[in-house]
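Reading through the structure tokens given below for one structure.
Every protein chain except one is present and positioned as in the full complex.
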Amino acid sequence: MTRDAVAPGSEHLPTARLRTHRGRRRRDAALAYLLVSPSLVIFTVFVAYPFGRNIWLGLYRTPPFPGLPRRYAAYEQYQQILTSPEFVASLRTTALFLLMTVPTGLALGLLLAVAAHQRLRGIAIYRTIFSSTVATSIAVASVIFFTLLNPQVGLLTWWLGREGQPSVLADPQWALVAVSGVTVWQNLGLSFILMSAGLQAVPDDLLEAASVDGAGPWSRLVNVTLPMLSPTLFFSAVVGGILSLQAFGQIDLLTEGGPLRKTNVLVYAMYDAVFRQNNEGKAAVLSVALFGLTLLLTLVQIRLLERRVTYER
Amino acid sequence: MNAEPTSASSEEPATGETALSETASTGTSTVRSRRRRNRTVARLRLAARYLVLTALAVVIFFPIYITVVNSLLQPEQIAARPPTLFPTDPDWSSYSTAWSQGHLGRYLMNSFVVTVLIVAGQVVTSVLAAYAFAFLDFPFRRTLFVFFLATMMIPFEVTFFTNQATIVSLGWYDSYLALTVPFLATGFGAFLIRQSFLALPPQLRDAAELDGAGHWRFLTRVAVPLARPGIAALALFSFFGAFNQYLWPLIVTRDERLRTVQIGLKYLRGSQIDQINVTFAGTILAALPLFVLLIVFQKQLVRGLTAGAVKG
Partner (left out) sequence: MARADVAAERSASRATSSGSVTLSGVTRRFGDMVAVDGLDIDVADGEFLVLLGPSGCGKSTALRMIAGLDVPDEGTVAIGGVDVTDVLASDRDVAMVFQSYALYPHMTVRRNIEFPLRNRKVPRADRDSAVAEASRMLGLDDLLDRRPSQLSGGQRQRVALARAVVRQPAVFLMDEPLSNLDAKLRVQTRAELIELQRRLAVTTIYVTHDQVEAMTMGHRIAVMVAGVLQQVGPPGEVYDKPANVFVAGFIGNPPMNLLTASVPSSAVGKSDDVDPAALMVGPDRVMVPAALARAAVDATETEVVVGVRPENVRLATDEGLPVTVTLIESLGHERHLVCATADGQSVIVRVDPSVPQPHPGDPLCLAWNPEDVHLFSGADGRRLAP
């Protein structure tokens, strides 16, 4: 390869214009805006705008009949709705739902993860089964259990000895428990996957060191694995909490908020306000409350992220 | 690897080790019997582990299993007590009934179209935005990035009814546009892909620059191929999210021809007792696509879900 030969890579150079950094900085900025613009448009129209509009809508009373003007109510509507017994009851239902789904889900997910965290022939099959409910949507899970709880032919109805009685889902005492149970089952796969990932991150040498120190399997679980798993547990709790706050499908498919509004969680109450009561103002106030609760959980999560609930190694 | 963190094995702590140390001081005849006993104990413990695992698997999988079984039975067999737990004479006709008369075929098709559009849209918009945030310098980059992150803080459940009003006023009610457009971008996706891009060695960008690759060539020939694991995780995560949507399609479509499979289930749920095997069959049909994905892409899915969980 002699230098006299025309260099294949550089033959365009003498004729082409030399592009400069200064020119590129301008082009780069233009390109960057072009690249973010599709996302930006979507976010503006479907996230930022409706969020702002909801806050604004909460300040106005929705007229009883469409076509009449909205009446400005300032903070009065927020105050009135957020202190109403209906909202308090809905909040209480949401909290109960959270309490029944999140800790149970975590505990069961952890149990499965610990059980599957061993070297055995065929363990992959068990892992797949344990994560299988990830593949069931909330609608699939709800319809499966709706049918299993059918008062006439439902298998669970028979096992519970409730044949001839109203469905569990129609029982004010048990409806929310049943909905929570379905939710826990549906989230089990996710919970298992998260816990397994956490367990796999626990360093083996730490467990081996504990074995050398004479710790049995139970002691290793309690004294090494669980403390090392605490960040995963905290995160999963927050994530589970946020997911539970957003519960809607299972309510709509299993109980429609009933019986006696015993399963009327926040999102369902919003849906009810907009599409049954035609009261956008009320739904807007509820949406701001839902956002506040989500934000609270997110802030907790960010705090945890900053503090890194981990142990220095 | 810690081989025994299970609750099953925790009942008999370290039998093997103590037994072994004892053998050293006993006669040879007992050694042999000890060894045999050790082997038996080990086998029993192994069996106990499998027993626990299988019990857990049965409990978890039972609802799905019984749904499959019931979908193969006649309605009167389903109602019979004690219940049939294993179909001796499976009848697959419920599936064709659900597919055609229950319109599950049509609903699944709709779900696929909507899901593929959303996944493709999210991957494309996320990759593009992530490239800008990772490799380009421009005014307000930080501000815009914070805005992208902030969108993750506002769940769709907060804004759904106002978005529905927007869709109505755009004239998109009962259309694929309504089902897809609001989800064509995701702050989480942009964030995830940006992380993948930033994890690439910076010298690659320099090398590509000297090799004469412009932004487009660097994006398509270097950055995207190398960020494939992250992109796959995002794609699977958004596939599951989009396929499982319930609230949104419920409020922006009424036309049965646009109905997605999740909403289809809502209507299937209300069918008559004498058609209950069809309900079961429809449920299985609706769940099948994700089961296939789960089994084929388990690794990528786990990655996507764990990343998604950290996002919250």
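Observations
In order of appearance the chains are A and B, and numbering begins at 1 in each one.
One rule holds in what follows: contacts are C-beta pairs under 8 Å (C-beta built on N, C-alpha and C of every residue); 3 or more make two chains touch, one makes a residue touch a chain.
This is a predicted model, so every value here is computed, not measured.
Partners of the chain left out, restricted to shown chains and counted across the full complex, are A, B. Per the touch definition above, the residue from B:76, B:137, B:209 or B:256 contacting the chain not shown is B:209.
Interface residues of subunit A facing the missing partner chain: 1, 3, 5, 7-10, 12-22, 24.
Residues 201, 203-204, 206-214, 217, 221-222, 225-226 are the ones on subunit B that touch the missing chain.
To be clear about the criterion, only the chains that are shown with their structure count from here on.
Rounded to a whole number, the gap between the C-alpha centres of subunit A and subunit B is 13 angstrom.
Subunit A meets subunit B in the complex at residues 9, 25, 28-29, 31-33, 35-36, 38-43, 45-51, 53-54, 57, 111-112, 114-120, 123, 126-148, 150, 152-153, 155, 158, 185, 188, 190, 193-194, 196-197, 204, 207-208, 211, 216-218, 220-221, 225, 235-236, 238-239, 242, 245-246, 248-249, 252-253, 267, 270-271, 274-275, 280, 283-284, 287-288, 290-291, 294-295, 297-298, 301.
Within the complex, the subunit B residues that touch subunit A are 1-10, 13-14, 46, 49-50, 52-54, 56-57, 60-61, 63-64, 66-67, 70, 75, 78-79, 81, 83, 124-126, 128-129, 131-133, 136-139, 141, 144, 147-148, 151, 153-155, 157-166, 181-182, 184-187, 190, 212, 215, 240, 243-244, 246-247, 250-251, 262-263, 265-266, 268-269, 273, 276, 279-280, 283, 286-287, 290-291, 293-295, 298, 301-302, 305-306, 309-310, 312.
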